[in-house]
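Partial view: only certain chains, each at its native spot in the assembly.
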């Protein structure tokens, strides 16, 4: 949970539409802006300067401007200006805490979503990354904003180099769909990882439930909680997206988006299930630890309980009274030993009959 | 929970509408495609090749193409092409993680549902199978996709051989209804099984609550959870199904579907009840185990508590001081024994008066 | 929970509209069909054969056909045929697991409801019965189906013999209202019984919380759970009933039904409250048992803790070293006894100051 919401309040007291350098982004990647242009026969990728945007765009190609890293606020503002993005929207674009949402405006379609993936966070432990992604689709290009490079979008770029795949991308709207689809598919991958951790945890719980398992389960629960919190607004945003009737999206595009929405529903459902299973597992863990502990305590207490009366008996004949007639008898010692054995046996039988051992 | 969601993410990064061989299906049945044609007087079943589909169909009969097993993607794609199923829908047809949903399109009606049943998973243990089923109804035939043979659909096939039953099947829509009805009725059977396990568990809990009971209850809870997660979307899909006004479904068919929907509601209700009863049972189990444990510990502690002071008394007279006047008295030994007896009795009385024993 | 849902799945694999002899009904009453005809001046009750139905009906009277017991499926089918009840509806009429629902059709109004009452189930224990009731109102008569005789409906029959009461029954719709009203009023009676058990339980908990109380509370919780599950769909069915604008129901009848609906709301509300109180009581019970147990253990442990160091002291002077100078002193024995007393007193004071005793 390191810095879960650190820097969230750093925009307070600023004029609306003012870009804010959050604590979080300061530690992150420098801003890079890349222009991806594609046509069925060609894929061109190169970094650009925001000012040169209008010069570089070619209308016969599908243009995707991909911005990564929010450190250089001047460049972002300059890009916003060239691309004609409203100041309030631009603020949402680079606010890593922005909730997933969809907005349709005059000549543009805008969505903020989350890319979810697990990243190694040390030996044997991973942490869930909820990367902020904003997609702005206008009638000239798509602009995407990423806080840090999101694996799902990386994979879209790399697959665009496949000719067969590229041929299907026939419009900016379809490209927007591809990005959304990649993000949701990325959720499935993360979900599978989460589910694997869960299964592994279940096995560990059966073998040797211990304190590390407890804190690992706490992490699993927090992860599934954060996952859920990221997915639910995304579901709503995608629902709005697929219902939107902007002319920027064709009919086929809308059908594909409905499919993405459907997958998001499935992700949300599965996250719920996992969350419920984690809860159940925690209960079972607690009961099982407590059962085991009780078992141990019971056995130990039974041992003590058997020996304490015997020790008392021994104590009796350890007393130094001058007149203890038994002490002088030949048979007394074996008799006492026998009495002790009988006592112990009776107690054992009694405990067993009451099913205590 | 073995492999609960394994393979879920394997479609990530693929083009939309690309069929994906999931980890799960790889272990499953090879693809078989069977053509079932029926008319009031006749039932014909035989395997077909997807390419030969249009040749084989006879318009004067009701045709049902039943595909089982998702291993052979080429055959599935070929069937999709011959049957005119859209690529996105076909992807949903063979995605075993597809959530239950309903879609009505131009000239077709499509639903994914779940077949639920219990399967023996080892000696004395069963596991809940949630088998994926997709039903595609066009104006020429019904196509059904099953991940593995679903008992409910098997039973429909076998009952179609009864002449009296077959006579009632007067349209493709009615056949679609029959399939949905069989799936929901299958849920009742599974529910009864679950409820029986619950009752059996309750009896076992009364007899001897132990760690195996705990893990069995954990399983029961997970089962009722998964059951519920499978049934709720199904309920929604059937609600959409019965409200749909496609010309592929007649009025009487819609009335029957309303009945199916009603049964699905009943299943959902009952699952909720079972889930609540399982939760209550778990609480009762924990309290009961803890009560019993407390009982044991109390008795044992009482025994120790009575003997520890007596042992102390014996210890006193075991001391080797030269000048202990009591030691020389004739009456001292019986007096000390008596004192011990009195002490023990007093303690017992006190404990009894405070209702500790 | 004996056989809570046994026989639920026995209709699976049957043709729709097929009557099924469930496991449950087999143990129940044989089918009896009674015709109740009433006019302001007269009440006539006699058993009839389903075939003779049309002969027996007199249009100048209000006719109520009351069927009890679902064993004789042939008679039920025959009644359904004479009364013109659709096969699917008839199936719902005799399905004891049918969820409460309302349906308005062409020339009929149909509702399934539940009669709830407590029945003695052994010495000192009662069980909640959720009796299935179906009411079918057509323009010629009312037909009611009961799995077993429901006390609420019995009371309607007996009250119809009072002339003053009978005079108010001026239409079949009003009679239907009377039946629904009697069922909801029966819920109040059962609710009061439940609430009494709750209060009695609260008193018992204060006196001596024990394991029987735990299982009694488990029963109370299950009862209030099942009660709730029965009442909620009933509430919905009555809501639909009172909103329905069938010509079979007059305006005054609808107003009366709104009143019934209002009472059902009240029942549902009260059940919720009871359920919450039971939950809270369970928590309090657990805390109280645990508190009491802790109290016992603390006292016992304190006794042991005081005597163990004293026993150690006695042990010291029980050692047989030849050179233990203290042993020879005259004052040594009383001094050690005094030391022991002081030690014990100090410990007692310390424990008291820390508020442990």
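The letters A, B and C name the chains in turn, as written, and every chain counts its residues from 1.
Following the convention adopted for this analysis, contacts are C-beta pairs under 8 Å (C-beta built on N, C-alpha and C of every residue); 3 or more make two chains touch, one makes a residue touch a chain.
Everything numeric in this text was worked out from a predicted model, so none of it was measured.
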Number of copies constituting the complete assembly, 3 shown
5
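FYI, only the chains that are shown with their structure count from here on.
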Examine which chains touch each other and state the graph shape they make (line, ring, star, complete, other).
line
Once the Cα atoms of chain A and chain B are superposed, what angle does the rotation have, between 0 and 180 degrees and to the nearest 5?
70
Please work out the Cα centroid separation of chain A and chain B, and write it as a whole number of Å.
26
Roughly how many whole angstrom separate the Cα centroids of chain A and chain C?
42
The positions of chain C in contact with two or more other chains are 318
Going by the contact rule set out above, which residues of chain B touch chain C in the complex?
152, 155, 159, 165, 168, 177-178, 181-182, 185-186, 188-193, 195-196, 198-199, 202, 255-256, 259, 262, 265-266, 269-270, 272-274, 276-277, 280-281, 283-284, 287-288, 290-291, 294, 297-298, 301-302, 304-305, 308-309, 311-312, 315-316, 318-324, 354-356
Touching chain B in the complex: which residues of chain C?
1-9, 11-16, 88, 91-92, 97-99, 101, 208, 211, 214-215, 218, 221-222, 225-226, 229, 233, 282, 286, 289-290, 293, 296-297, 300-301, 303-304, 307-308, 310-311, 314-315, 317-320, 324, 326-330, 332-333, 336-337
